[in-house]
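Take this structure first; my questions come after.
Removed from the display is one protein chain of the complex; every other protein chain stays in position.
Presenting subunit A:
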Amino acid sequence: MRIKTLIVVIVNSLIFIVVLILSITFYNEFSKVIEDRILLQLNSIKTLKKVQIEKLIQNEWNTFKKDGVPEDSVLMSTQKIPQNFKSGIYDLSEYDQSGEPVIGLIKSENEKRFIKQIDYNKLKSILLERTGMGNTGESYLVGANYTMRSPSRFWPDKMPTQITVDTKGVKEGLSGNEGRAVIKDYRGVEVYSVYGPISISHLNLAILSEIDRSEVIAPLQKLKTRLIGLIIVTMVIAVILSLFITRYITAPIINMQRSLKIMASGNYHKSKGFNKNSIEIREMFNALDNLKKALQGAVTFSKEIGEMNLNAEYTPKGDNDVLGISLLKMRDKLIEFRNNENRNRINTKRLMVDGLENERRRLSRELHDGIGPLLTSLKFYVENRIENKKKRKEMIKLLDATISEIRLMSNDLMPSTIDDFGVGAALRNFVENVKQSSDIDIVFEDLTNAEESRITKNQAINLFRIGQELINNSLKHAQAKHIRLSLSEFENFISFFYFDDGIGFNMETVKLGSGIINIKERVEICNGKIDINSQKGETTFEIELPVNYDSN
């Protein structure tokens, strides 16, 4: 799940729950208070009515007891009233022919009975007085047979005694208890009901004050709607706010996510502008930056290694920088590998060159010491045995030419001087021969230690070949007038220097066959150094070889 959604859901759920709980609590408290208020008011109304009614009845009774009223003028029909009714107040409704509720007063004096009916209208006016009762409030009386003794507000045309009220309130009231309850009244409508007994003399009635629950909870309904509206508004605001905040918080996180994605795809250079809006985020970005730098370092380093630039340096960021440490290890391995490779390559080259030179030496000796003497022997033979003087002369001339040729070939292959007198003498002879056959001014200065030279045989051969190659090259290409060579032997190194004033060559584009490459290779074989400079009129080769270098 996206962090944005997560935050929005969590925050809004929390807000929703809090608002909901608050609203429900508030609603419940409010409805309880209202209920209490209503019931309290109902109770006081009921109590007021009860007191009024009891007072009315008491007054009527007192007046009736004192004055006495003629029997028939007061009572319409008394035939059915049982004779055993003593003096007192009675509910006489069941004896009334019209069915109207009747509360009667009975006085027995001297076997004579006086009966008076309390004015129904007086009772009615007390009970129908509905101040503070709203639209649905009513107070009424119920007789012991669970029928009403006062008119119903809702059914004004119905005879009260025809309406049966069999509710908890009535039962309790008739049993002499006072109380309150939410019950269904005679209409089957939910009402708040407050009940109590009216019990004077023989009269036993229940008085109830009731109000419709629907009227009571009407404001609660309104409140509910408002609360729901409020919840909705709050939630909408909360969602918008949280979206905004989430955006604010998650923007850098999303930025970072993008950065990390870019980095994960292997690009450590792309940098994005970030808005760092809190300390934690800023620190996180700094950490990311450091990580990026570290990775960049490692990446640059590995790139260098990839390009075989093994001199590249890298400092690991710590003991845990496994990448860096591995890269360093890899570099060291590569260096070792390259060194081995180089050594092997040079060794192979050395072996090859040695083989070549040995072969040349063998061939040179073979020509010089093998074929040469044979030819001279042949010459003796000719001189001894050929009688014809002319023929002899021709043959000897031919033989002499052949012998010179053999000597030249042998010298070209490998002058024996190199082994017998060292490289200095060999180069001197070579230069001497070149001088004979060309008009270039060429000087070779031999500063080797003739008596006890420390130049090894391999070095000697390689130096000789280098000198040979350089001179031959300039004869062929350089158009030089002067060539200067010097070979100096010192205690710890051998210096070979070459100079010519020819046309020079471009080091980058030079194509002198494999001449220069050969020279470089030979220097490498001898573990030497070479420095080549060339421009028009001045070309120099500086070669240095170590002394005491063990050629094996």
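Criterion: contacts are C-beta pairs under 8 Å (C-beta built on N, C-alpha and C of every residue); 3 or more make two chains touch, one makes a residue touch a chain; residues count from 1.
Note that contacts and distances are computed from a predicted model.
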According to its UniProt record, the missing chain among "Response regulator transcription factor", "Iron transporter FeoB", "Protein N-acetyltransferase, RimJ/RimL family" or "MoxR-like ATPase" is "Response regulator transcription factor"
Which of A:Arg428, A:Arg465 or A:Arg522 contacts the chain that the document leaves out
A:Arg428
Only one of A:Arg149, A:His368, A:Arg465 or A:Arg522 touches the unshown chain, namely A:His368
Missing-chain contact among A:Asp420, A:Glu452 or A:Glu508 belongs to A:Asp420
Considering the whole complex, which of A:Glu29, A:Asp166, A:Asp332 or A:Glu445 touches the chain not shown?
A:Glu445
Tell me, which residues in subunit A touch the chain that this view leaves out?
368-369, 372-381, 383-384, 396, 399-400, 403-404, 407, 415-417, 420-421, 425, 428-429, 432, 443, 445-447, 450, 484-486, 488, 490, 493, 495, 497, 499, 531, 542, 544
